[in-house]
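For this depiction, one protein chain was excluded, whereas all remaining protein chains were kept in their positions.
The block that comes next holds chain A.
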Amino acid sequence: MTTREFTADNLRRILLEGAGADEGVDLDGDILDVRFEALGYESLALLETGSRIEREYGITLDEDALAVANTPRALIATVNSQLRMATA
């Protein structure tokens, strides 16, 4: 069984579907290391995003891990590590 990969494009789509995008923020730009707060996503938006990722990928994201993942790059890494564990 191949492990699914959670990509930056997947995250962009889920952010848009679950929480929209702030005016003046270009999600297609170089956002991987920008903190979610600076992108306009507060804790509730991240809760919604996490919940959508869990549903779509059939994984469970630890609340503490989510709290630490405060940039897109960190969240993508967290999700991919969960995906690998789920298929290991």
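Keep this in mind: a contact is a pair of C-beta atoms (placed from the backbone, for glycine too) under 8 Å apart; a residue touches a chain by one contact, two chains touch by 3 or more; residues count from 1.
Here is the rule we use: contacts and distances are computed from a predicted model.
Novice: Name the chain not shown, per its UniProt record: "Proteasome subunit alpha", "ABC transmembrane type-1 domain-containing protein", "Menaquinone reductase, iron-sulfur cluster-binding subunit" or "Actinorhodin polyketide putative beta-ketoacyl synthase 2"?
Specialist: "Actinorhodin polyketide putative beta-ketoacyl synthase 2"
Novice: Sort through A:47, A:65 or A:86 and give me the one touching the missing partner chain.
Specialist: With A:47, A:65 or A:86 as choices, the missing chain is touched by A:47.
Novice: Residue-wise, where is chain A in contact with the chain that is not depicted?
Specialist: On the chain A side, contact with the omitted chain comes from 16-23, 40, 44-45, 47-48, 51, 54-55.
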